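What follows is part of the complex, with its chains left where they were.
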Amino acid sequence: MDRNQLESLARRLLAGEVSLEEFLDETSCREIADLGDAQVDLDRPRRCGFPEVVFAEGKSVAAMEKIFEALLRNGADVLATRVSAEQAAGLLEKYPAARYNAVGRTFRIPGGGREGEGREGYEGKVTIVGAAVRMIQDVGVAGPHRLTANLPLLAESDAVVVVAGMEGALPSVVGGHVACPVIAVPTSVGYGASFGGVAALLGMLNSCASNVAVVNIDAGFKGGYVAGLIAKNMAKQRRLRDNPTSV
Amino acid sequence: MDRNQLESLARRLLAGEVSLEEFLDETSCREIADLGDAQVDLDRPRRCGFPEVVFAEGKSVAAMEKIFEALLRNGADVLATRVSAEQAAGLLEKYPAARYNAVGRTFRIPGGGREGEGREGYEGKVTIVGAAVRMIQDVGVAGPHRLTANLPLLAESDAVVVVAGMEGALPSVVGGHVACPVIAVPTSVGYGASFGGVAALLGMLNSCASNVAVVNIDAGFKGGYVAGLIAKNMAKQRRLRDNPTSV
């Protein structure tokens, strides 16, 4: 908010055209839940479309519970990433209804409320293509006829997430077949000169397909998040098209 | 096309339900203009939404002309990236109506036809935030109140491209204010331990904002391409909403 906007708003406050509460809503800092040693960003769903995600690595169970409580009190969904089995065990005692995904290392507690904010859009069309995890993908590039069989599915996606280790070439191949963004996730699967995913990361950054963007090594959550944002925004437009009075 | 689909189509060909021409259109290799030492992918607009882009680095002017001719014959727009001033000078003699962007090193010749294919959607809402090129961005992170002034513009974007050199922190800051994907473009602006853009690249890959995806160092074209795809697809939905009979 620049000085001019602020001046205009202040004049309207002085003129009684806006209430003090409205004035403060417009100008004050966004809501923060101050927990002493942690401050939770409660404004994020409104601003960014999804509630804050908790990075669990290196946090104690007690510290996480404190954060979770602040989020739940505000009706937000709780999602934590890179949660170890030990952390999950401790958290599940407190939140038995939560779900821990041991492979993805995510921990999720469904929130309670404030419907309409950052919640409606969990649909959309994201296709995930993976490599070097299951056998079919090990040879993804070297056996491209298998990709071919899935082209119709790819063609109607809003965004495609391609997960690949080793040389990380699969996003390039997929990128050449679709008219939507490809979010490439390099993984640390491989050995020797894969350097823990660096080879795949570099391969993806240098992709000759123009529609490939990349996230961090093993950042499956972030890859899905970006693709999900695209799909969610597209789905919102489709809903508007089908039901122009919605939103 | 898998064996079952092919068998079904072949039976319809034998039954006369599809013509040979239709059969071939469905099953044969996509159109390729074989130029001897180069084969131009003419099917790309249909498949990927944009015509093929020519990577000019290391190509002779003669080789590029050959490729351009094939594209123009098919009514496609010509766009070449990483075009040096020398290459551009040579090309402009042949294509005086083309436009060379010396800063972006792009060369563009408006195509002639096949309207309706990969052409309609060059609108959409992409905001580009840059750093370390012009002065305002040099201190983008250290002077965040300047970013604040532009938040309304950012908030209504379909995608944001953030270009930054040095420590590459700007995408994280922008990412915390928007509900759309941020496509981060690291640049080689900097010195010493910026290592030609590696510091910015790593900073962006490790962004704590979940909505940031990254492209190659100095890959401004690719960053714009991915954001453009998102915006184009969104714009298409908006057109459909406003004019449901279009497409």
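When the chains are written out, they are named A and B in that same order, and each has its own residue count from 1.
Throughout what follows, a residue touches a chain if its C-beta (ideal position, glycine included) is under 8 Å from a C-beta of that chain, and two chains touch if they have at least 3 such contacts.
Quick caveat, the model's predicted, so the values are computed rather than measured.
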Query raised in the report: In this structure file, how many copies does the full complex comprise, given 2 in place?
Result: 8
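Quick note on the criterion: only the chains that are shown with their structure count from here on.
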Query raised in the report: So what's the Cα centroid distance for chain A and chain B, whole Å?
Result: 23
Query - Interfacial residue positions of chain B with respect to chain A in the complex - result: 1-2, 47-50, 53, 55, 148-149, 158, 175-181, 183, 201, 205-206, 208, 210-217, 219, 221-223, 225-226, 229-230, 233-234, 237-238, 240-241, 244
